[in-house]
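I have placed the structure first, in the form of structure tokens, so that the comments after it can refer back to it.
Omission of a single protein chain aside, the complex is shown with its protein chains in their original locations.
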Amino acid sequence: MSPATPFPLMRLNDRLIGVLAILAGLAVMSGTFGFREIPGQQFGSAFFPRILAVAMILAGLAQIWAGIQTGGRGAWFALSDVLHGRGAIQSLCVVLAVVGWVVIAPMLGFIATTALMIAALSVVAGARAVRALAVGIAMSCLLFVIFAVVLRVPLPRGPIEGLLT
Amino acid sequence: MSVLAEALVLVLQPDVLVTVLVASALGIVIGAIPGLTAVMGVALLIPITFFMEPVPAIAAIASLAAMAIFAGDIPGALLRIPGTPASAAYVADSNAMSRAGRPERALGLSMASACIGGIIGVILLMVAAPLLARFATNFSSVEYFWLALLGLSCAAIISTGTPLKGLLSLLFGLWVAMIGIDEVAGQPRYTFGSVELMGGVSFIPAMIGMFAFPEVLRNITARAPIQTPPRMGPVFAGLGRTLIARWHNVLRGGLSGSVIGALPGAGADIAAWVSYAVAKRRSKTPEAFGKGHDEGIIEAGASNNGALSGAWVPTLVFGIPGDSITAIVIGVLYLKGLEPGPIIFIKTPELVYAIFFAFLLANLLLIPFGWAVIRMSRHLLRVPAAYFVPVVLACCIVGSFAINNTAFGVVTMLAFGVVGWLFEENGIPVAPAILGIVLGGMLEFNFVTSMLKSQGDLLVFIERPVGAILAVAVLIVWATPLIKRMRR
Partner (left out) sequence: MHFVKKGLFAAVASIAALAALAPAKAEYPDRPVTIIVPWGAGGGTDTIIRIFAVGFEEAMGQPINVVNRTGGSGVVGHSAITMGQPDGYTLGACTSEITYFDTIGIADITPGSYDLISRLAIIPAGVTVAADSPYETVSDVIAAAKEGELTSSGSGLGGPWHMAVAGMMKAAGGKADTVRFIPSKGGAPALQDLVSGGISMFTGSPIEARALADAGEVKILAIMSDERSPAFPDVPTLKESGVDWSLTNWFSLCAPKGLPDDVKAKIEAAAKEAHGSAAVQDALAQRGITPLFDGSEAFSSFAGEFSGQANTLLTDLGIAK
């Protein structure tokens, strides 16, 4: 196991992982029946995914077996009590920040959106508001210069970017 | 010898030297920002090289790539976010070393082995390019299939966690690689009607998500007071002694990396994983791997930079790109009137040697630049997580966006971030999934086209000698854990 796991949110039993793998294998398999066959081509789009699906199912069975071997009885999965704590809210904020960026950036432009996102997350993580905003503005401008100006990446444009170029 | 002197003069022009310095600095920045890779850096550099002379243009690309591949180890060691899939092979080791209070050692080893590996690659490129290229052209789809399978097998077996969970992770990655338009029959698969998904899942946003996202969450929710960052010792202390003691790792990594890199389509990623696996197999202390051990870092670190140089072999000799960076380079070569092919060695040998010297220069520059950036990264560790982590997230967003210039990359990053988080939570390693996404297309494509060629005869996979040898290697990789299990 990796030495530094994130805080526990949902830990699945080994057997459940196996079951999920088998379900995934079945889903991958069922998806292949919708693929069109090309006449004259023996091995088409469905060929490899089917092999993969079988491998998933077999690996899932082995995983269930391994779970039973290591005495993996007990609960199928365990939800952590962190779900009710501050960490959960902070994690949710990270997810929302990324979703918010995708939604807002096309309107506000790269610089404003990124600055706001950095500032808001910093505050959520316990930083002081003024300083957080300063860091946000500085870093978003720096990223804009590196990417949009030097490397010509077409970052989302808004009123601020419109003024600049 | 006059050709060499002429070449040296070409490289030692002030404009070339300035270009190399600037490109190196840019490479460091690009590599060190989580989510920006060497390939992306080179792609972004192309429009700028359009206005340059051939030698500085190529020198800029070579030095940017070399720096970026090394700098990819920096976020790997400090934040456990590998900069490139090639760094993912030993991220567990270098991060564990940092956590144990020796970040300068982890990065110093990366830097030195990258430099030596790169130089081995360049030397091989200079003396054996035509020979190596000849060897590489023996690889047909059958051999590539086995090579991809070998790289994937190493990742699944060697990574942290049980091999079975590694396999599950790998299978997940392979499935993700199938999303999009199938390269064999041109049919959309698992796209759920989305045009964006028809292009497939780009591995860079996926990798940033799976590695960086759990780290961002971990750091932002850190309830315990942030541990005081370790003091960084002198970078070079004890470095020479370690490298001398581990000379066989350096040499083996550099050589095997260069050879794997010379195979078209097999780049630094496969090279790093195979070398890491070899190091672990040949080590006296395989149990220490993944916990901050140096052998894997050295061998795989030398290997991925060696592969970078090796990739230029088929590119220059046959015009067949060795990896995704040289695929971009070919376009530049043509533009500069340097049509790749054996003629280039006869027509303009001074230019070819100038390119080699530029390479050598770029790899030598790794030491001063690497040292400076390692010293600077010390300041990074002092910034409180509350300010630092949101900025890392912003970098991840830009990186995911820039790969295809679309916000869809950012969505991809988020989705894979959640998956990566669940994986880590349950002891499923994420690295095999990443390599599965990177190599899945190559695996399937070469498998299916081989079957098409042989019209379904499976013997095609072991008929040719190189294919048979690679098949045996794959068998050994998989048989080892099974045999160990049975003995128990």
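By letter and in written order, the chains are A and B; residue numbering begins at 1 in each of them.
Everything that follows uses one rule, which is that a contact is a pair of C-beta atoms (placed from the backbone, for glycine too) under 8 Å apart; a residue touches a chain by one contact, two chains touch by 3 or more.
Treat the numbers as computed from the prediction; the structure is a model and nothing was measured.
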Omitted chain's touching partners, listed by label: A, B
Of B:Tyr90, B:Phe318 or B:Phe357, the residue in touch with the unshown chain: B:Phe318
Contacting the left-out chain in the complete assembly, out of B:Ile181, B:Leu239 or B:Leu364: B:Ile181
Absent-chain contact - pick from B:Ile328, B:Met413, B:Leu435 or B:Ala471: B:Ile328
Candidate in contact with the missing chain, chosen from B:Phe70, B:Tyr90 or B:Phe139: B:Phe139
On subunit B, residues whose C-beta touches the chain left out of the figure: 43, 46-47, 50, 137-143, 180-181, 183-188, 195-196, 198-200, 202, 264-265, 314, 317-321, 327-332, 334-335, 337, 339-343, 379, 383, 387, 404-406, 445, 449, 452-453
Missing-partner contacts on subunit A, residue numbers: 36, 38-41, 131, 134-135, 137-139, 141-142, 144-145, 149, 152, 154, 163-165
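Methods note: only the chains that are shown with their structure count from here on.
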Where subunit A and subunit B are represented by their mean Cα positions, the distance between them in whole Å: 22
Subunit B to subunit A touching residues, read off their complex: 26, 29, 44-45, 47, 80, 92, 95-96, 99, 160-162, 164-165, 167-168, 171-172, 174-175, 178, 182, 184-185, 187, 189-190, 213-214, 216-218, 220-221, 223, 291, 384-387, 389-391, 393-395, 397-398, 401-402, 405, 407, 410-411, 413-414, 417-418, 421-422, 424-429, 444, 447-448, 451-452, 455-456
Subunit B-touching residues of subunit A, taken from the complex the two chains share: 1-12, 17, 21, 24, 28, 31, 35-36, 38, 41-45, 47-49, 52, 55-56, 59-60, 62-63, 66, 86-87, 90-91, 93-95, 97-99, 101-102, 105-106, 114, 117-119, 121-122, 124-127, 131-132, 135-136, 139-140, 143, 146-147, 150-156
